[in-house]
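Supplied in structure tokens, the structure appears directly below.
What you see is the complex with one protein chain gone and the rest in place.
Going in written order, the chains are labelled A, B and C, and every chain counts its residues from 1.
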Amino acid sequence: MKIRAGIIGAAGYTGGELIRLLLLHPNVEIAFVQSNSNAGNKVYAVHTDLFGETELTFSKEHSTDVDVLFLCGGHGAAIQFLNENNLPDSVLVIDLSHDFRLETNNTLANRTFTYGLPELNRDTIKQSKSIANPGCFATCIQLALLPLAKAGLLNNAVHINATTGSTGAGQSLTNTTHFSWRSANASTYKVFSHQHISEIKQSLKQLQPQATDEVLFIPQRGNFTRGIFATAYTQLNIEQAELETIYQNYYAAHPFVKVVPFAVDVKQVVNTNRCFINIESITGQVVITSAIDNLLKGASGQAVQNMNLALGLPETTGLNLKPSAF
Amino acid sequence: MKIRAGIIGAAGYTGGELIRLLLLHPNVEIAFVQSNSNAGNKVYAVHTDLFGETELTFSKEHSTDVDVLFLCGGHGAAIQFLNENNLPDSVLVIDLSHDFRLETNNTLANRTFTYGLPELNRDTIKQSKSIANPGCFATCIQLALLPLAKAGLLNNAVHINATTGSTGAGQSLTNTTHFSWRSANASTYKVFSHQHISEIKQSLKQLQPQATDEVLFIPQRGNFTRGIFATAYTQLNIEQAELETIYQNYYAAHPFVKVVPFAVDVKQVVNTNRCFINIESITGQVVITSAIDNLLKGASGQAVQNMNLALGLPETTGLNLKPSAF
Amino acid sequence: MKIRAGIIGAAGYTGGELIRLLLLHPNVEIAFVQSNSNAGNKVYAVHTDLFGETELTFSKEHSTDVDVLFLCGGHGAAIQFLNENNLPDSVLVIDLSHDFRLETNNTLANRTFTYGLPELNRDTIKQSKSIANPGCFATCIQLALLPLAKAGLLNNAVHINATTGSTGAGQSLTNTTHFSWRSANASTYKVFSHQHISEIKQSLKQLQPQATDEVLFIPQRGNFTRGIFATAYTQLNIEQAELETIYQNYYAAHPFVKVVPFAVDVKQVVNTNRCFINIESITGQVVITSAIDNLLKGASGQAVQNMNLALGLPETTGLNLKPSAF
Partner (left out) sequence: MKIRAGIIGAAGYTGGELIRLLLLHPNVEIAFVQSNSNAGNKVYAVHTDLFGETELTFSKEHSTDVDVLFLCGGHGAAIQFLNENNLPDSVLVIDLSHDFRLETNNTLANRTFTYGLPELNRDTIKQSKSIANPGCFATCIQLALLPLAKAGLLNNAVHINATTGSTGAGQSLTNTTHFSWRSANASTYKVFSHQHISEIKQSLKQLQPQATDEVLFIPQRGNFTRGIFATAYTQLNIEQAELETIYQNYYAAHPFVKVVPFAVDVKQVVNTNRCFINIESITGQVVITSAIDNLLKGASGQAVQNMNLALGLPETTGLNLKPSAF
């Protein structure tokens, strides 16, 4: 019998990616796709690439007769949804917003959310019925830094610069998602104040309670649609070989993260659920470069990975995706 | 004494280009820049690249104490403006919309508009106080075809495919100007029904009254911001040398159009007021490739060219622009 | 027992795509990947996205102990390979070059190649041991036109404009694949003389022997990496409903081709093996828009589709790919 999945807010980018993934997932059937803005429309009327793949129609209403419910409704919408709806405890809830990512604020009624980064919390996720899916920048940056935290080595300021594809901003039309502006352009925003910094710090301190508080992050808007490319560095004297051992060991049992022996670029991971990481010890600094697909490992792919774990499936089920490469 | 210029609707793309051009024009001073949406804002608050170049502020009101008035308010706005405002006959009006481009509909009150394509109507433009600036697609395509019409050779169907940069769609936010959609994409719209076809036919028949009525035009949305790239062909047996003579003669006295002996690409003309044309006689067909910058020769640059002509200045004044080339 | 596959010329773009597809194909194991230029290197040293997916190394030599051999060595290389090597008759050979696509020239020694367009020749492909994989432009354009030929309706000139992504030009470095030139650019090449025109005409005449000889095709270089976007039209008076019936019937049993009721854009099919087609009857012309991924349905995906057919597997095996969509 297949897992029954429902998606709330399924007409957006992360909802669309979930539908694409779940249609190909061998153990899942999509029970419903809910959307306020597109109720009554065919899925392929919005996600046109899915024409011929599904006859699903967006519904105004949702059902709770599902095994897993994905909340893709944007920040704030998850709290509202859980407040307004009485979900059976047995339903696995995976929220893609930031509503429940911070431990200071991860409980609503009888649900306490687990921070759903499998490379940090896999065992807890396996036992959880409420999962807060991490942010896209937060995923890429944490995967770059967690092994250092585990080794207790994050004792100096961490300097981060990360560039996101335009789909990270969602499908709403804004000045900074206008093609005429964004094409061939580069810019920053929310310097040192991006909301994902809190998630990142929380995870680092989970592994290294005395880790530095100086996490200096400059987000950049990239001139591409998919992907996050991050560089991070911190002052640390360590041999390259030791560094590699730390990272290799940390990720040995994690199928989606690869410590690679060549320069990372973002297209190596686009349209996959993978994270590529390169590490270098350079004149007293450790430099980490990492890349993910913001909509997959940074959102919907990770949500499916979490679902797999929480429902007892192999972690990679439905996530062996052909890279687009170009 | 300088020419005093006013711009109505100056916060849009064509308004911005006009400001950029006129600030560098040796014979012009900008009297005012009017905008409903941005009245009270500095020009550089909208056209940020102009910071430090001008302290002009958008005004709600306009003045008629000018030598030339550019109407950049969008289609329909020119008719409304002229209906609501009493302009002295002495003011040169250059309308960038399609309101007055067709001879069947080019008169309002005491003003009859000249179709402002200098390579077709230069002498008339010099005598005119009311100029309808051609459309961007229309300019690129007419420049490709006019010499054939002049030679009476447009006797068979004309097949046109032209791709436009995103700035041709203006600065409004739409699904097809969203970066996440348009980046790395290709698509068509208004197949055989684009509004510029009427202008094109009108001009062709001006030179060759019996010219074909079959002008089959497929417009494409391009994955770039500036430029129009057009291909056109028609059945015609003609020697290459004769064809070149026809085109070279037609454009000999027109400084912005170049018949080039190599393959045309759109970046050859981006950020200039020029049109590059390549012609080939291939197995019974004449194939013409042409390229312009949609915001310059296709809009604001041509408007300045028309102003120069109508006010007795050398045609190229203020329009010798460094190509961006890349 | 798995199908054993070998790839000759596996370090190029189409070779890389084949590796990506076959690694995920449930019925195939890759026996070897041959490359002259990269013999001795790991596959992931060239196709870096495959790090962690395979430990395969490019070999100088090849084996004939395989079930299927893909020839990805470029035009001319297949003839040379077959001349120099004695292949058992039992080995299925799929050649991705144009060496054997034309019936006038499709035989070498004991092998006669079937033109491998499944939507045209599926039954023959199922019986064949030698398959000439169609060209990318040729695939996209034929799929747009075949139903009309089948219905005997291609009686007037066909006008085609198609734009290709840069990967269509392969990985060799040329002036027209230089980023500084190609980015934000548009251009044509081989106007009316592209080598794929012969394939297209051959297939059209296979279905409609008296089909028009006037196939006027303008190829364009696109400012994107993956995809082909084609428009085609021909003079024909037909009701829209009848037209749709013709196309729906033609493709009813073909899983990868979809006649869609909305405007086609190239990103709808990128990273899939599908072809989307839109048809419109407009004022006496039938206009067809079609899009494929040039490396998948236009090359390696179609090669796997052909392998599936020739080896008795379901046609879609290993080809249900998540669209990249953005």
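Keep in mind that, in the parts below, contacts are C-beta pairs under 8 Å (C-beta built on N, C-alpha and C of every residue); 3 or more make two chains touch, one makes a residue touch a chain.
As the structure is a prediction and not an experimental result, all values here were calculated from the model.
Undergrad: Considering the complete complex, which visible chains touch the unshown chain?
TA: Taking every chain of the complex into account, the missing one touches A, B, C.
Undergrad: Looking at the whole complex, which of C:N27, C:T124, C:T177 or C:S281 touches the chain that is not displayed?
TA: C:T177
Undergrad: Among the options B:L56, B:V269 or B:V286, which residue touches the chain absent from this view?
TA: Checking the options B:L56, B:V269 or B:V286, the one contacting the hidden chain is B:V269.
Undergrad: Looking at the whole complex, which of B:R20, B:K129, B:K150 or B:K201 touches the chain that is not displayed?
TA: Checking the options B:R20, B:K129, B:K150 or B:K201, the one contacting the hidden chain is B:R20.
Undergrad: In the complete assembly, which of A:S37, A:T64, A:N185 or A:N320 touches the absent chain?
TA: Result: among the candidates, A:N185 touches the missing chain.
Undergrad: Of B:G40, B:G76, B:G152 or B:P323, which one is in contact with the hidden chain?
TA: Going through B:G40, B:G76, B:G152 or B:P323 one by one, B:P323 is the residue touching the chain not shown.
Undergrad: Spell out, residue by residue, where the missing chain touches subunit B.
TA: Residues 13, 16-17, 20-21, 24, 45, 47-52, 165, 167, 183-184, 225-226, 258, 260, 262, 265, 267-272, 274, 276, 295, 320-326 of subunit B touch the chain absent from view.
Undergrad: Name, in rising order, the residues on subunit A that touch the hidden chain in the full complex.
TA: Interface with the chain not displayed, on the subunit A side: 159, 161, 163, 180-181, 183-189, 191-193, 216, 218, 220, 222-227, 229, 231, 233, 263-267, 270, 280, 282-283, 285, 287, 289, 291, 326.
Undergrad: Pick out the residues on subunit C that sit against the missing chain.
TA: Residues in contact with the chain left out: 13, 166-167, 171, 173-175, 177-184, 223-225.
Definition applied: only the chains that are shown with their structure count from here on.
Undergrad: Can you name the chain that lies farthest from subunit B, using the mean of each chain's Cα atoms as its centre?
TA: Following the centroid criterion, the farthest chain would be A.
Undergrad: Centroid from C-alpha atoms only, then distance subunit A to subunit B, rounded to Å. What do you get?
TA: Subunit A and subunit B have C-alpha centres separated by 46 Å.
Undergrad: Can you give the whole-Å distance between the Cα centres of subunit B and subunit C?
TA: Roughly 40 Å separates the two chain centres.
Undergrad: Subunit B: which residues touch two or more other chains?
TA: Residues 180-181, 183-184, 223-225.
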